[in-house]
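Here is the structure we will look at.
Missing here: one protein chain of the complex. Every other protein chain is in place.
Here the chain labels run A, B and C in written order, and each chain numbers its own residues starting at 1.
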């Protein structure tokens, strides 16, 4: 056996697995993530799917990829540029190449570079055979062939499964390269196939090991790498995607409130998975309702809230538009409903699988009349859990709907999540009135502190009352067109939202408490902004970062913080929507850094904007 | 015959006819308007309907009123406070009283002040019999009884019609009081009933004359009034409401474009009348489509635009929400559609018959993703005609949808309209491509000047092409998820709207070109703002007024104008939506003057805010 | 639903709000009957929820002293679905109009019917848009002149009964605002039916479509132009039951009994036959009223809560948050 090359310790590495959508790249990436976290690395992942269910094999449109950053410290993004690319076919090479830095390592499955595949990828010549890849370290491996050898003797293996295991060969090879343990994947294989299909299990196992051993024996690599262990607070961890985390957060909130969770949904990318995660949870008293459309999902949620459930819905941009009218009814009837908008690139159908933050102003203003509601936005996949609980807390407190702005990036990417003890989660129980006071019940008599109206549940004797979408007399809730009643109710509906500022956390400043430049962000751009700011700080620049999880109301110290910096830069995956709100509200010269390309920010893009800012001010 | 009291010439007077919804007050007001304009006065009117179709007779909710200001010069509002109230029953007196200034003249139908009616109106005592009206000049007239006498001999008159004519008695009396001619109304009666029902015609005529003569003989009034003639530019005039004017504007635009007018609608207050005005115009090649809902109306309009019609839809707030998704499709497919939002008080169902300007930010931002479109807003009922033509002109030029913000006040109030010569209206013909160029057709190849894409009509040989709501490759329009394509298309869709600033008029400043305070308004608040500014100017204050008819894009000189004043005050029937846009866009300290009461501004409210501003700065 | 029972009267179900329909509107009679019928169920007031959309008819909840929700146009079935799913113990009623329920809200009615959620839908059919002052409705007859169809409608109307039958409703009936005891009995049956119940109520709008149904409903015309459907009874009509419906080739034909036809030829009403109910729904003269169709299927919320119980059994009891959080691959950092 040849001597294994030296193992070099590194802080971080970005790997991208890319292949045809039939090549199992999502599974490969997911297993790699698992092995990494089990070996105590920190990770951040970004899956990329083709828009089509099954795009024609071998084409550029059919490429499926999974990018992951593995590091020894708190990392925040899946990385700007892959250090290592595993390319299972020509199309995936072609699609990924523009993302790679010079000198990147490329492991290619040479067997897939057939004339037919090259043509489908639009290559006129085989890039492995001209010098177009000379700036990279290309490691050509005949993966298909080697893998066939490895699994050929597995008894009872259907021949059509043989090539389906080749991703495990590649995975094994990469495990070797990064000195990662095979065990988590071996266990997973056993759990998944062991009983149902021992031949497939055996084949996958052999493929994995063959890949690993191939690394060890083939002397193709000059170096191996090991990422140091990350420092995690003690606890039990799992990986979690944003959509999973929202689902769990809602279930947890329902339990903490002692309520049935009603989740209404109409499938839509990239929100559907929330429904898929919740539907199996019937034993948690989860009622999922796949409605005929988004209007019905929202209407049913309003009904469920009226009847006393924890009511939530989830959708994406086009569905938000359809929900707007019933959502406005919830504003007017003053009922708590959590409305999750997993934003995607618009306008119209746009690019359903691509990320964008284009719905912020819609969340604020996308309803007729003066219709204030609560708006929150998680910053990372794991935070989707906490913010779901926060959304419920605020909705119950103010008796008002919440728009929860997730996005396609948060929804699908994953990070380690320290599993909380359910006991430590806040209680969310509601004091529903149990009977009339002084012989009567006033459904719009507001709590003097929160301005919330009482949440009286149908079925309670003596509290029979009527609500609706027409304007009301204060306290009684009787229909009224009186100018002063309208004026007062409009203001009270606004004020009860504004008062929540007293019970939400102030913004934390990352960096100097005052100084030159403040970056303000919200939602999934958190990681890229934080990383860029960190780099700029490392260069000695006076730069700070504030990230908003609460958008309506804004945290109460926001204005004061904004005024402490000479400049404000607002990176957003839109044309400057938060920037516009800050400018209008505080008359500060917030400058927008827009990106509307269906992709997350790269750290470097934000860093470059910071540098520019200093250059212009210099 | 007693000597008629002296006639005093006045500049303006505000009259309010109020009664039960069965009392024919709308007709009375409308006839009074007619008589006034025929006698060359300027008018501005405001009808007020009960929310119910037939609210219980005699109740406060059942009051129907019609307010009109008549004057000898360009007037702009129906008046803050009635100088004269005609109250046909106790409820109408009670509802109207808070609006009256001390000293106002009140003509009451004493016959209606029965115990039953007083009770329905919530009067514990008869206000005519205590001293609660001592601050007013009350003229008690037993109208019902006098009128019965007047019409009792009409042959063939069904007895149930007798009391229905009493509004004409009141009208005749007021004609006498203001020295207005009976002829226009007599002619109208003849046209309306003459042939169909001569007895009713005769009864109405007699009632009218009896009222007039009663004024002459009864010596109840110390004075008669005559409003001087207004100076109108020569021409033929008619009265027009906003909804009528929109309808005619659309028909005119269609004619000028040589196109079928397709109007899609689902009934909704206060927009339904546009449909009612258009449906009879089949001989103008008007296709009206009463759809199953607003979504269908909008979808059909998008289809009609694709097929080459002048496509328009009309609705109000709740309907706008339902249209948003298909409207966003029009943004993305780049098709011209005129979307009329006759705003009403929200949120949700709100107060359907009441005015508000609560949908401005929704027009800007109420769609997922970055979705810029054209926004215009007429300022007066008659202007609804011109702005409809403007809306079509801009939509065709940019191949983009327009939101046209009318409101419940514009929709129903009327003013004199100088009838244009159709020849003088601008031509709106479109150059549809007639065949491929160089053998191919690029449906998204933009015009270098306007950035509009070509409008190729189905049925044209050689231009077969496909469009849709997914993001596109520039020029070809093929579906594309390429980050750079999205980035470019997002910007081009914004830029083509922004460029319209070059072809819309600059804002006119009313008042000093620079100075202390600038009032900025939009939509139906025009009259009240202008009047208040005029009054402040008369007091020597340095105040100007700019009124925006074009909201997206803003007129190109707006920023520069804003910067010429020390303060900016923005009166709006919302919580400060335009103010917010101005602050965000120009970082100017635009201060909001909000009113959200389901009612138009009174001149005095704005005037008081101006005075306040000067007081605070003093 | 094991409802507690109480003794209440019509008055207990009247709210303190002034009723604001036009004098003479058919809605008054329906309101009175609903109040009476609710008392007849013997269930406590707090168990009733009435959900409506927008329209004259949809102001209904304000006049009932039970839980009520006046929602938005066309969406009442969706809100009612949410209420019932959140609390299956409530007796949930929807009040809607021909525009609210069949125009903008048609799809929700269809899907609520299909799912067989246990709600009772009262559709007040006045063949016009009342609240918006007189436009065409989807049940307005062809040729009808309205504000929006000044030269006559060019749209064939929808057949609400046929539509609900095709949608899967398990209880489908028709009654008339002025048929006091008939309407009461029909509502009572609907309320006792477990599953989706649809009742079309022909209603007179005195203002915008006065007399729409008079050809059938006026006292002197009823005998010959209305046929009362009763399960297991021959479908006879006419003052002295001298007419009847015969069923041939899948269609019902009115005949006069006598030489050619006798009572034995007259079809017997079978409310369990979907296709016969559909054939009856096509009949315009005489117009059938009563229960066209009724079958028992599990209601949607029954099936949903049944599934919840089953899954709990399978999983050995209610779920624990901690298990949920720990599902998937976990690792421990000490």
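The definition used in the following text is that a residue touches a chain if its C-beta (ideal position, glycine included) is under 8 Å from a C-beta of that chain, and two chains touch if they have at least 3 such contacts.
This is a predicted model, so every value here is computed, not measured.
J.: Considering the whole complex, which of B:55, B:173 or B:301 touches the chain not shown?
T.: The one listed residue touching the chain not shown is B:301.
J.: Can you say which of A:123, A:266 or A:554 touches the chain missing from this structure?
T.: From the options A:123, A:266 or A:554, the contact with the absent chain belongs to A:266.
J.: If the hidden chain were put back, which of C:6, C:303 or C:333 would touch it?
T.: C:303
J.: Using the touch definition from the top, which of A:11, A:54, A:440 or A:564 touches the missing chain?
T.: Once the missing chain is taken into account, the touching residue is A:54.
J.: In the complete complex, which positions of chain A touch the hidden chain?
T.: 52-57, 59, 61, 265-269, 272, 275-276, 279-280, 282, 288, 290, 292-294, 318, 348-349
J.: Quickly run down the residues of chain B that touch the omitted chain.
T.: Listed in rising order, the touching residues are 34, 37-38, 40, 184, 188, 232-239, 248, 251-252, 255, 260, 262, 264, 281-285, 287, 289, 291-293, 295-309, 311, 325-326, 329, 333, 419-422, 457-470, 478-479.
J.: Residue by residue, what part of chain C touches the chain that was omitted?
T.: With respect to the unshown chain, the touching residues of chain C are 103-107, 110-111, 114-116, 138, 151-152, 154-159, 162-163, 165-168, 247, 249-251, 273-276, 278-279, 282, 297-298, 300, 303-304, 307, 310-311.
To be clear about the criterion, only the chains that are shown with their structure count from here on.
J.: Averaging over Cα atoms per chain, report the distance between chain A and chain C in Å.
T.: Here the centre of chain C sits 44 Å away from the centre of chain A.
J.: So, what's the distance in Å between the C-alpha centres of chain C and chain B?
T.: 40
J.: Counting only residues that touch at least two other chains, what does the list for chain B look like?
T.: In chain B, the residues touching two or more other chains are 318, 348-349.
J.: Can you list every residue of chain C that touches 2 or more other chains, as numbers and ranges?
T.: Residues 54, 72.
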